[in-house]
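One structure is given below, represented as structure tokens, and several questions about it will come after.
Omission of a single protein chain aside, the complex is shown with its protein chains in their original locations.
Let's look at subunit A:
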Amino acid sequence: MKTGKKVVILLEAVLAVLVLAAVVLMLQGKNGQDMVKVSVIIQNSDDTQWAAFKYGLKMAAEDQGIEVYIANTGETLTVEEEKSLIEWEISNGADAVIVRPVPEEGAEEMLKKFEKRIPVMLVGSTASKDRSLSALPVTESDNYAMGTALAEELLKDYNNSVEGKTIGIVSETGELESVMNREKGFRDRLLNTGIQILWSVTNRSGEPKENLPADQPEVNFVAALDNNSLTAAGEEAAANNLHGAIVYGIGHSTEAVYYLDTGNVKCLVVPDEFNIGYQSLTEISESLRRFFHKVQDKAVSHTVLRRETLFTKENQEIIFTMSQ
């Protein structure tokens, strides 16, 4: 009799727990689970050059079912500012961050500290100048290969006969791994071709342009190794300030495409910014979903655009992502 009572009480308790569990699960289903939040920190976040990157982030966020916040930043960003931004985002519930590192000393160390707390993914470039020393995962195009491809296109245009020609290189910074590798790839490919690199200047965005290509000695070619430098060079070419120098460059904005379309830029190498955004967020999402998954490097492709092939079906899609 007593055993029977005990069994009934036990059964009642088990059933009550099951009822509660079902109710809790039902309510959870109705309220919806809190979405994972990922914050993205890029310099000059409202710049049109990030359109494809942001579109990639948006598509990945929809596919992965996560929320993406893009921190509002100005034209210049220092390591300290980036650090406080990341801290702010974490305190606001960010589960991971995607960061485009600033070209300054100490960026790698600062980001490494955050990586111990939450997953960190770099985009576009490593934080360390030396790629082999970089400890943080990065999603980027092969910068060295882009530099090489750019030089290759230049040589192709002149059937490798560039003996005696001169060239100037312009970039936003000499401190960022991506730009350094692009330049290295570019220089390596032009080695022993007889072309002479007359100058190599940098102009940081948001700061007064002191080293404009127009102010440099006259050259046959100008190679712009990043989007801002390219659009600036394109603008100068359109204004005929480059003394007839032909512009080659790496860029990923509609302005860059426009200058190519108008013939002010001869050739444009475009990193797949859509996929940089898409792959970086997908990888971060994967690491957040799977406990033992460590964030890995992701490599994306690049495309060579020329005026003649600008409106092919494939290239139209690249412009489409830039136009979002």
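Just so we're on the same page, a residue touches a chain if its C-beta (ideal position, glycine included) is under 8 Å from a C-beta of that chain, and two chains touch if they have at least 3 such contacts; residues count from 1.
In this section, contacts and distances are computed from a predicted model.
Only one chain is not pictured, and the protein name UniProt records for it, out of "Methylated-DNA--[protein]-cysteine S-methyltransferase", "M16 family peptidase", "histidine kinase" or "Cytochrome aa3 subunit 3", is "histidine kinase". Shown as candidates are A:E140, A:E255 or A:E283; the residue that touches the absent chain is A:E255.
The chain not displayed touches subunit A at residues 1, 4, 8, 11-12, 15-16, 18-19, 22-23, 25-26, 29-30, 48, 55-56, 59, 62-63, 65, 253-255, 257-258, 261-263, 274-275, 278, 310-311, 314, 316-317, 319-323.
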